[in-house]
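What you see is the complex with one protein chain gone and the rest in place.
Moving on to subunit A:
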Amino acid sequence: MASEIQNSNPTILNAADLPTRLRPGAPRKSGAYGTGIFTSALPSATNANDPFASCLYLSETSDSEDELMEEPIDEQEIYDLISTISDPEHPISLGALAVVSLPDISIKPSLPNVPESPLRTVTVLITPTITHCSLATVIGLGVRVRLEQSLPPRFRVDVRIKEGTHSTADEVNKQLADKERVAAALENGTLMGVIAKMLETCQ
């Protein structure tokens, strides 16, 4: 895309400072595994090579996965999906560059007047690293593509530039909100090559 790097020295956040669900939950979890019923009943479970232990471990994770399926998708989950996307210019994640951040993600009912509707609108405000970054559209498209591919279809994805952080925000926002343009972009080989590279670092 761009032949010259537009922002050669971006601010990078420490990975430990990025929001995650694991840290607040971690002590509780280790407690459950450490002193819970399985450890006391099956001391050998601490042995990672024990086939029975790994069996238990597997059933444990599949249970928690089932719980996750029923859990409503929250902002942290959206963050986890998009923070690992790489910047098109740097081999650095959008989370570390603070292009996406947890407080700038919101999930709201799409049809407030229809309480029984399952439709939800995910709004992600992105903060380009510099105010004139011409790659803002590509980054926004990457975020939109990532969410559309990962979220159930009842989610409407709304990706916008955070107010006051970009010189042509309105233009970029209009393009990102245009379903037809996004659909056509997904059929554009060159563009999808760039997006695929950005999404390589996800999962």
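Following the convention adopted for this analysis, a contact is a pair of C-beta atoms (placed from the backbone, for glycine too) under 8 Å apart; a residue touches a chain by one contact, two chains touch by 3 or more; residues count from 1.
Following the convention adopted for this analysis, contacts and distances are computed from a predicted model.
Visitor: Name the absent chain as its UniProt record does, using one of the following: "Probable cytosolic iron-sulfur protein assembly protein 1", "Adenylyltransferase and sulfurtransferase MOCS3 homolog", "Ribosomal RNA-processing protein 43" or "Mitotic-spindle organizing protein 1".
Guide: In UniProt, the chain that is not shown appears as "Probable cytosolic iron-sulfur protein assembly protein 1".
Visitor: Could you tell me which of A:S110, A:S134, A:S167 or A:T201 touches the chain that is not displayed?
Guide: For the chain that is not drawn, the touching residue is A:S110.
Visitor: Taking the full complex into account, what residues of subunit A touch the chain not shown?
Guide: 110-114, 117-119, 152-154, 156, 174, 177-181, 183-184, 187
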